[in-house]
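Dropping a structure here in structure tokens format, bear with me for questions.
Note that one protein chain of the assembly has been removed; the remaining protein chains are unaltered in position.
Entry: chain A
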Amino acid sequence: MSESKNNKKNWPLWEVFVRSKNGLEHRHFGSLHAADAEMALENARDVYTRRNEGVSIWVVESKNITASNPKDNGELFEPASDKVYRHPTFYDLPDEVKHM
């Protein structure tokens, strides 16, 4: 929680996720400040869904998100790039084979 100069607690930061319609996943829309989860939901409604952009909202306090560091991207994601056998085009089949 952030503390201002006079040592007072400020409203913490929340991340907002919105499902735009059923059938779609919740997507990150942005963030906002609110005193608690209930207020975060209400504020998210006003800030991010003024034109029917959503049917469901999730809020999570930003401090609870653990993010990967872009510095580790090599280690984390590169091992996948030489595994071509995970893709269907890796396999040679005769043209006569249909529906595969």
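By our rule, a contact is a pair of C-beta atoms (placed from the backbone, for glycine too) under 8 Å apart; a residue touches a chain by one contact, two chains touch by 3 or more; residues count from 1.
Everything below uses one rule, namely that contacts and distances are computed from a predicted model.
Peer 1: Identify the UniProt protein name of the omitted chain, choosing among "Phosphate transport system permease protein", "1,2-phenylacetyl-CoA epoxidase subunit PaaA", "Electron transfer flavoprotein subunit beta" or "Aspartyl/glutamyl-tRNA(Asn/Gln) amidotransferase subunit B".
Peer 2: Options "Phosphate transport system permease protein", "1,2-phenylacetyl-CoA epoxidase subunit PaaA", "Electron transfer flavoprotein subunit beta" or "Aspartyl/glutamyl-tRNA(Asn/Gln) amidotransferase subunit B" narrow down to "1,2-phenylacetyl-CoA epoxidase subunit PaaA" for the missing chain.
Peer 1: Out of A:50, A:86 or A:99, point to the residue that touches the absent chain in the complete complex.
Peer 2: Residue touching the chain left out of view: A:50.
Peer 1: Among the options A:22, A:52, A:69 or A:89, which residue touches the chain absent from this view?
Peer 2: A:69
Peer 1: Touching the hidden chain in the full complex, which residues of chain A are there? Just list them.
Peer 2: 2, 4, 8-11, 13, 30-33, 35-36, 39, 46-48, 50-51, 67, 69-71
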